[in-house]
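Selected chains only, in their assembly positions.
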Amino acid sequence: MSLHLAQFIAVLGGQLEGDPELPIDRLAPLEAAGPRELSFLSNPRYQPQLAASRAACVIVAPALAEVARARGACIVADDPYLYFARATQLWKQHHRPAVAVGIHPSAVVDSSAIVHPSASIGPLCVVERGAHIGADTVLKSRVTVGEDCRIGQRCILHAGVVIGADGFGFAPHGGAWVKIEQLGAVRIGDDVEIGANTCIDRGALQDTVIEDGVKLDNLIQIGHNVRIGRHTAMAGCAGVAGSTTIGAHCTIGGAANILGHLTLADHVHVSVATVVSHSIARPGHYTGIFPMDDNPKWEKNAATLKQLYRLRERIKALESQQQTTPIDRPR
Amino acid sequence: MSLHLAQFIAVLGGQLEGDPELPIDRLAPLEAAGPRELSFLSNPRYQPQLAASRAACVIVAPALAEVARARGACIVADDPYLYFARATQLWKQHHRPAVAVGIHPSAVVDSSAIVHPSASIGPLCVVERGAHIGADTVLKSRVTVGEDCRIGQRCILHAGVVIGADGFGFAPHGGAWVKIEQLGAVRIGDDVEIGANTCIDRGALQDTVIEDGVKLDNLIQIGHNVRIGRHTAMAGCAGVAGSTTIGAHCTIGGAANILGHLTLADHVHVSVATVVSHSIARPGHYTGIFPMDDNPKWEKNAATLKQLYRLRERIKALESQQQTTPIDRPR
């Protein structure tokens, strides 16, 4: 089951320095790789580990070719991380059976749903009335795609994903809640990947939209009427409340929360666990995290924090007093 | 498939100003609605959009009737948002097939479970030993209701919901954890809606209780022995730790976290992402969010925050020094 270095070069390109017949049994991180394993160095920060690595071969950038060559075999590639990504794809292609195309007999697919013949609907999935599943799209196990929802081509939906549950909409009435039926659906573009147990709600009147190339991690919540722009990536446990529009090429950190009815520009980067409470018109990196401390210090700071505006007033008082003390006047 | 304005009036009441034969093809938001679409204006903030709307007809409050009439057809209703909610229900009734009553053949329902004949158990659901499912309740797809758990009438449980997994209870012993078997169950009232992939754990000794009319969004975690009062609503990704009691008519923001063994009064409103660390005895609106900023500013503020109590001491020192400077004494 090993691949020779020559096989990587033949498919992925790159410049090999070393023996093309060298067999590779596995891909491995630099510090763990052994003499029959292929590794990579993408972050220059880890360069010190390069010399010490026992890897059969290391994928490196041109700038490191000389250092790498001194150690042993290497593949020189303009973008080593991208090369490594493609190497994992090549590896998978050779070592794992191809995805089973078609509908698993345990899946429940409504007769009015349209599933492309090249799509794969895994075990115990549910595809409801009027849903569309595009070419080469894979629903792993236990995925639900609700009625009239459309999934593009080459998407991957991991286990437990729920597309098209009702958005959370109610009108208050006499102390109780009256349901607003969610009459929209969900539209998902091409090349979208959606992590395990993530939920994307159907729109209230119009569709919730996930554009091409979006990548969502596990356990994410996308509210109704949200639109997420092309190639935006969101890490696990993040949440987006209803009717918010996120631009293209954004990254949203894990457990970040974006409130409803906001607009985020393209190229906005939100840190982990940050609450986005207003629209963001300019690209950039935005953060709101309470810094962790050991508990006793945190307690002291948190207690002070609750009277922070009073501190400001006390500073103001000091300032005004200082400016009016007679001693200052003559100066 | 269109409805005439007269059909809305006949079922939902309201005062129509305009042609009752006007056909409606869709419900739509004010800014997007076209000449065969019905819209609504509930928030006076959006009044400027009213004149510009191309909607066939707009649902408005009596105070706006005159303005609306000048634009075109309108339905005057005391509470336009409530009227709109009911219009979505009417629309759904006419345009979507009725929920399939009964147990889907792919569902796994224990022979000792009691499912009301008017209930709907969707594909790939699991209803365990001794569970009860009330009249007109709908379990969409892939819902689990654990043993002895009881769901009331007219509830909706969305895909992936788990009712009655074990609460998280262990006794520490010699560095390991000894399981406390969870002997209670979950009791859910009438008219409760539970969002996709939300989990409600069974009680340790007594039942976890969700009272009538509660609305829970997606990916919410409700710990064992919790009680949630009537008509309380919780947004997505919120969590409630064990043995906490939340009052009636509360709203809990998305990703908010409520610690265990607390009591929240009725009519408490908790902001998104807020951590509730102590009981709340009085109705009101409570918040604890670190304000987002651009990252460089956040870093400066966060660094200062870690020494906040020292700042307070420095202010105190300044104050005491200022008060004892000779220049002040004679005054």
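Things to note:
Here the chain labels run A and B in written order, and each chain numbers its own residues starting at 1.
Just so we're on the same page, contacts are C-beta pairs under 8 Å (C-beta built on N, C-alpha and C of every residue); 3 or more make two chains touch, one makes a residue touch a chain.
Bear in mind the structure is a predicted one, so any value in this text is a computation, not a measurement.
The total count of identical chains across the complete complex in this file is 3, with 2 shown in place.
Note that only the chains that are shown with their structure count from here on.
The geometric centre of subunit A is 25 Å away from that of subunit B, both derived from CA atoms. Taken in their complex, subunit B has these residues touching subunit A: 26-29, 32, 79, 81-82, 84-86, 88-89, 91-92, 95-97, 104, 106, 122-124, 140-142, 156, 158-160, 191, 193, 195-197, 213, 215, 217-219, 231, 233, 235-237, 249, 254-255, 272-273, 289-295, 298-299, 302-303, 305-309, 311-312, 315, 318-319, 322, 325, 327-328. Taken in their complex, subunit A has these residues touching subunit B: 106, 108, 124, 126, 128-129, 142, 144, 146-147, 160, 162, 165-166, 168-173, 175-183, 197, 199, 201, 204-206, 219, 221, 223, 237, 239, 241, 255, 257, 259, 270-271, 274-278, 284-291, 293, 297, 300-301, 303-305, 308, 311, 314-315, 318, 321-322, 325-327.
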